[in-house]
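Excluded from the complex is one protein chain; the other protein chains are retained at their positions.
Our next item is chain A:
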Amino acid sequence: MEKLGIQPILIIAQIVNFVILLLLLKKFLFKPILKVLDERKKKAEETEELNNEAGKKFLEATESEKNTISEAKKQADKIITQSKIQAQKEKEELLKKGQKELEIVRKKLESEIEADKKEMFKEIKRQSAEMAVLIAEKVMQESFDENKQKSLLNQAIKDLEKVSLH
């Protein structure tokens, strides 16, 4: 034992030394470092989770964005086609209305013209009859007696009445 230098008091001293070292290292080295390591691990896990969530949210957002855009496009298309149809309808209506009005105006004009025409022919007829009578009178006065005059005049008036006017 002496040759190996074993001395119980030194063994005890070494044990005490080791226990002190153990306690101090535990307090000053292991606990704080383990705490930091654990915290970092926890934080890393949290960040990972957050990352995943953010990715999911982003995907969802892009999806909904796409949906909105397509929806908007659809609606826009709908509105455009509707307005086209509406415009077409209105155009047609307007045209119809215009035609109708035109028709009415034309009919009115036509009837007015017809009436005028009739009036005119009536006047012409009357005037021409008067003129004929006057001419006849003049002619009669020169070559016929009064009786003949009268029979011829009546004949002429009858003939005139027979003539139809166009």
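By our rule, a residue touches a chain if its C-beta (ideal position, glycine included) is under 8 Å from a C-beta of that chain, and two chains touch if they have at least 3 such contacts; residues count from 1.
Keep in mind that, in the parts below, contacts and distances are computed from a predicted model.
Per the UniProt record, the absent chain's protein name among "ATP synthase subunit a", "Heme lyase CcmF/NrfE family subunit", "Formate dehydrogenase subunit gamma" or "Peptide ABC transporter substrate-binding protein" is "ATP synthase subunit a".
Although one chain is not displayed, chain A still touches it through residues 1-15, 17-22, 24-30, 32-34, 36-37, 39-40.
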